[in-house]
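For this view, one protein chain was removed and the others were kept in their places.
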Amino acid sequence: MNYFLHLGIYACIYSIVAMSLNLAVGYCGLLTLAHAGYFAIGAYTYALVSVKLGWGFLPAVGLGMAIASVASLAVSMSAWRFKGDFFVMLSLAVQSLLFSLFYNWFKADADFGTWANLTNGPFGIAGIPKPNIFGLQFQTIGSIALLAAVLAIACGAICWLLVSSPWGRLLKAMRDDELVARGLGKNTRFVKMQVMAIACAMAALAGAIYAGYVSYIDPSAATLNESILFVCMILVGGVGNFKGPLVGAVLLIALPEVLRFVAIPDAIAANVRLGIYGLCLVAIAHFRQQGIAGEYRIE
Amino acid sequence: MLQILANGIITGGIIAVMALAFTVVYLPTRIFYIALGGVYAIVPFLAWTGLQWGWAWYVAVAFALVIGVMLSLGCELLNHAWLEEKNASSGTHLVSSLGIYIIVVQAIAIIWGNETKVLRQGVDGVFNLAGVTLTQAQVGGAAIALLTIGSFYLWLQSTKLGLEFRALADNKNELALRGFSIQKLRLVAFGIAGLLSSIAALLVSWDVGFDPQGGLAALLLAVVASIIGGSQSFFGAVLGGILLGILRSQVVWFLSAQWSEAASFAILALFLVLRPQGLLGQKLRLESES
Partner (left out) sequence: MNNIIVKQSTRTNTKTPETSSVLMRFYNLFIQYGAQKILDGVSGELCEGDFICLIGANGSGKTSFMNALAGYLEPNSGGIVLLDNADSKSFTFPRSLWQRLNIFDGFTPEFFATIGRIGKTWQGGRSFATLSILDNIVVATADQLGENPLWSLLMPKRVRRQELKQRRAAIAALVKFGLDGRENSSADKISLGQGMRVAILRVLWTGARILLLDEPLAGLDAEGKAVVIALLQELKASGMTIVIVEHVFNLPHVLDLATAVWKLENGKLLVEDAAMVNAELRRSLDHSDRVWLEELAGDRSSITDIELDGGAVLSIVSPDGVEFGQPILEVQNLGVMRGNRQVLSNISFTLYAGQIAVLFAPNGYGKTSLLDAIAGLLPCSGRVLLNGKPIHRLSAWERVERGISLMRARDNIFPNLKVREMLRLSGVADPPDNIQPFLEKQVSALSGGERQRVVLACTHGRSSILQMMDEPFGALDAIGVKEVREMIEFGGQKVYLIALPANI
């Protein structure tokens, strides 16, 4: 039972990430490879303020989302000048920068959480307390699963509301023809900023849940491989609608579990998993550009 | 001061070779060749294996270069050419290239493992020229980078194939209307890119070693170089590479090596804001940016 709850929690976490990327990629056409960095911002913020300052879950998550939103400017400003291919590379640059921050803001002799050593570098931060909302402690795996599910559903509801609102219609119009949209008086650069801020904030939320559940965070959550995993998830699952990201998230969980049954040596299991994702990407590009269940074909 | 400059120019030269490799595919075909990072990553491993099998260094190097080029040609023949047939969008090419890169890197990790390796053993010899200390690897690297870039430029400007290649970058349709096979020229592009990136990879791995993940970082530098140099010309990439190398070595000196990533990004951001068309670029007839 616990095993399924464990998978369920991950499914919720990745669903939130998938929905956030759906906004950025499926509605704005911005294929960003920097998302793991924002995931990590949420995780590290929650870790630091809950361990060092004793904050509860909601304020800590709120702070993490706020920081991620502001930091999303790095990606949205890249989107002003560049679309498509070069934007992907710029997001890669942001990714390197963010990873660099988490890995290098470290001094061996200082205690973590101080300005000299904010992230404890490669050693990570351990002992992160489980979520605590106004005194209600979510200690058991069941309660955390419930919390994760509630948050995932809340994110889904917010995404759905946004997409069916006039703002969502504006996103579709921008996706169809940005020049024309600008000619109608729409400040598309500002809208892209909004989209990336929302997407990065959601990724930070997912990161905070992750940190609260696993109780340990280190820079490996912010690597390029993680970003690529996220991107594979939504490209293979599909974007531009609601089914797609969810299919992608489920696939991301299911694949390593399936591999477990195929007796692949542990040392290379991670590589095989990533390799399969690579293969999926190539297959998607050749045969089904909208992903398995999506609606928007990559431009 | 001169030391930092010299270091910078030399690393810049190698970045320039990789930047040229990227541009050689991007300009004529508009394909964002991410899998080039995969070629970059695998070549040192192949050379290493050759050395492990007791081959002489020039045999191992030749072997690695040949396989690198073949891998690059394979990307075009088995992947991009097919997508082109279906009139795929550039995003589709990019995603497929990313997929191939991932497959290649994971294959490297599965075959050879994830740790960093080195191609040469022991301490390198040093030279002392006009007060500047250079390692043997640096001098060799600079010489080969110069030779490579020089030969490419010579080929581009003086040979018939080079002319066709420049024409391909200018106007694919008009070239096709003159009876030249676009298919063949694309293969030439991918082949040259494979060769150039293999050379860059070997030069860097001879100097500092290599691991499976190094390809994308090198490609990122190459793309940044081509943007700041001007992504509309072959030579812009070279100029951008050298400039980037110099700027990075300044940063490494004044801050630390760990911040060189951040520095690259900062330089790129600066250029995008001040001069988005790069050093050698010209404003295009774009309807949009104001």
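By letter and in written order, the chains are A and B; residue numbering begins at 1 in each of them.
By definition in this document, contacts are C-beta pairs under 8 Å (C-beta built on N, C-alpha and C of every residue); 3 or more make two chains touch, one makes a residue touch a chain.
Owing to the predicted nature of the structure, the values given are computational and were not obtained by experimental measurement.
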Quiz prompt | Of A:Lys52, A:Lys172, A:Arg260 or A:Arg288, the residue in touch with the unshown chain | solution = A:Lys172
Quiz item: When the complex is taken as a whole, what residues of subunit A touch the one chain not shown?
Solution: 80, 158, 161-162, 165-167, 169-170, 172-173, 175-177, 179-190, 194, 198
Quiz item: In the full complex, which residues of subunit B touch the absent chain?
Solution: 87, 163-164, 166-167, 169-171, 173-183, 233, 273-274, 282-283, 285-290
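The rule is simple: only the chains that are shown with their structure count from here on.
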Quiz item: Cα centroid separation between subunit A and subunit B, in whole Å?
Solution: 30
Quiz prompt | Footprint of subunit B on subunit A - complex, ascending | solution = 31, 77-78, 81-82, 84-86, 88-90, 92-94, 96-97, 100, 103-104, 178-179, 182, 224, 228, 231, 235, 268, 271-272, 274-275, 277-286, 289, 297-299
Quiz item: Which bits of subunit B are touching subunit A when the two form their complex?
Solution: 32, 79, 82-83, 88-96, 98-103, 105-107, 109-110, 213, 216-217, 220, 223-224, 227, 231, 258-259, 261-262, 264-265, 268-269, 272, 276, 287-289
